[in-house]
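Only a single protein chain was left out; the remaining protein chains are all shown in position.
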Amino acid sequence: MKNSEPDDVLGAHSRRTFLKSLGTAAVTAATAQVRSVAAELEKVNAEKILGPGPVPVTLRVNGQALSLNLEPRVTLLDALRNYSSLTGAKEGCDRAACGACTVLLDGQPIYSCQKLALEAQGHDITTVEGLAQDGKLTKVQQAFIAHDALQCGYCTPGFIMSVTALLKWNPRPTAEEIKHACAGNLCRCGTQPHILQAALEAAGVKVQSKTEVLHA
Amino acid sequence: MNAFAYATAHSPGSARELVANRGLYLAGGNDLLGLLKDYLLPAPQILVNIKSLPGLNRIERGEKLWSIGALVTVAELERDAEVARVFPGLRDAASEIASPQIRNVATVGGNLAQHSRCWYFRQRDVPCLKKGGDLCYARHGDNRYHSLFTGNDCISPVVSSLGTMFAALDARAIVLRDGKEMPMSMAQFYEKAFTEPTAHNSLAPGDLILRVELPATRRRSVYVQVSDKHTFDWALVSCAAAAEVEDGKLKSPRVALGSLSPVPHQVEAANEFLDGKAPDEAVVAQAADMILKGAQPLEHNAYKIPLAHALIRRALRKLGGEA
Partner (left out) sequence: MPSWPTETRYLSHPVPRVDAAAKVTGQARYSSDIQAEGWLYGMILRSKWPAAKILSINLEPALKIPGIRAAVKVREGEFTVRFYGEELAAVAGTTKQACLDALHAIEVQAEPRHEFVVHEDDAKKDDAPQVWDGVPNVSRPRTTERGNVDAAFGECAAVIEGFYTTPVQIHHPMETHGHTIFWTDDGLTAWSSTQGISSVRDSLAGALGLEHSRVRVITDFMGGGFGAKFNCGVEGILAAKLSRAAKAPVRLMLTRFEQALAVGNRPSSFQKIKMGATADGTLHAFEGENYGTAGIGAGAATAGGGGGADIPMPYLYRVPNVRVKQWEVAINAGSARAFRAPGNPPASFGMECAMDDLAVKLGMDPLEFRLKNDPVDIRRREFQIGAEKFGWKEKYRKPGTSPGPVKIGVGCAGAAWPAGGPSRNTHGEAQINPDGSVEFRLGVQDIGTGTKTVIAVVAAELLGLKPEQITVHVGDTNFPPGPGSGGSTTCASVSPTVYDLCQKALQQLQTQTGVADARGENWFAACKKLGVTPLVVHGNWIEGLSTRPAYGVQFAEVAVDTETGLVTVRKVVAVHDCGLIIDTLTLESQINGGIIMGMGYALYEERVMDDLSGVVLNPNFETYKLPGIADVPDIEIVLLNMPERGVIGIGEPATVPTAGAIANAVANALGVRVGSLPITPAKVLAALGKVPAPAASPT
């Protein structure tokens, strides 16, 4: 839908062919020279200037490869929402301030709105769509449902990513640690108290509602 | 954002070449991408990814000197057990920066070099002094977040939490300029922001922060800040303090304040006054008076004076061992 032609494919091809032709000669000096040339070439290859027009970008999202053509200025959030159909991560502010766009990069929560898509290459990206396996909701997702830790739901994917990431490295967090981990996620509907409960429950801490219902 | 090209550098030399006079370095990107999204900088033609530069993402713990690479993330700083043990104030400063998502990508170098957070500077349609315009809008406008001490017409304060803590730790940034490594104290690193309205720090175009070196003396360190909110909110005032403590008395103390001045605000006379003294109520109050002497409150930021006073007293008391 947003595809455009990648540029300069030919240059990369010639360099690869040349490198292959260098072989593996054992003479020290020659090897050193070869290595330094190869290193130079590898460096030049790596320092290849991409863009400003669209370039091929391959993202590994939820275990699947996503092959896109994107300008360097396209953010990861933009790539997910507008260049593919992964609309789970939301745009709340596009300024790294609200957390609705939170995804995991190698298991760490980041703001996908403030990450260039091409810089997310080579990393494992996890979005909310990638959590449930074979339709089975994770403990965190189930706990969110059970404790009504969502209202309009727009901030929900972001919070779920933050809580999921926390419980991976800290399976039994305190309430303070949960709040610290969720400090970068905003909610306008007011789900925070239920999110805290859900996170505690997902961590195996028994949570009791303190709400009293009186029949007047 | 305007369109830009992108390249990954594998050596500081090639990074410098790629940036030339038409590009900018890209580390974590929290600040840079935000600036570009609001068109606050002359549009760079290329962003040069420096995250692959070798050797800049390590924390090296020496007996006498620590070296924290410029590409070490704030999250790494927050989680490192040795940092927490040896420089607890630095750990605290790191843990209060922004949010987990930001800390996971923010770098030490980026935190130091970040641009002004003044809401006039950040407002795309206000041609303020720092952007090359004629007028500091904040001076006669809403200056509630602005400096008490200024050296030029721009009143935007330094907000780097790490810069403030590093100042109290006598740290030096090692900056690569034209192939040569230049050590800069925090005072030197921010000096230009104090003297020139358009500067955010003393870096020249093409300068690359390599690492921060800190002397590893037996220093205690403390960092406190207060914001309007409890988390994920810029400090109204922050206070970093460090000293050796012997028999309850401070040795070689340093106190630095953030969000009060374009540079981490330090008063040598106050440090000298505190040297050799136990930080009791009277002593810390007097030190605070000395540190805040000469403050020039504007219409909306005078509250920073009692706030800073309180934080200085608390930081010093905590340093001396009071909870």
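A and B label the chains in the order they appear, each numbered from 1.
Heads up, the rule we're going with is that a contact is a pair of C-beta atoms (placed from the backbone, for glycine too) under 8 Å apart; a residue touches a chain by one contact, two chains touch by 3 or more.
Source: prediction; values computed, not measured.
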## Note on the structure
Contacting the left-out chain: of B:L129, B:V226, B:A243 or B:A315, that is B:V226
### Query
So that we can see where the missing chain sits, which residues of chain A does it touch?
1-2, 71, 73-74, 78, 81-82, 85-95, 97-98, 100, 127-129, 131-132, 137, 141, 144-148, 150-157, 160, 178-180, 182-183, 185-196, 209-216
### Query
What is the set of chain B residues that contact the non-displayed chain in the whole complex?
1-3, 117, 119-120, 123, 125-126, 135, 137, 139-142, 144, 226, 228-234, 236, 296-300, 302-303, 305-307, 310-311, 313-314
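Simple rule for what comes next: only the chains that are shown with their structure count from here on.
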### Message
List the residues on chain B that touch chain A in their complex, please.
### Response
1-11, 14, 18, 26, 29-30, 33-34, 36-37, 45-47, 49, 51-52, 75, 95, 98-102, 104-105, 231-232
### Residue ranges of chain A touching chain B (in the complex, touch as defined)
43, 46-53, 71-73, 75, 94-96, 99, 102, 105, 108-111, 114-116, 118-119, 162, 179-181, 183-185
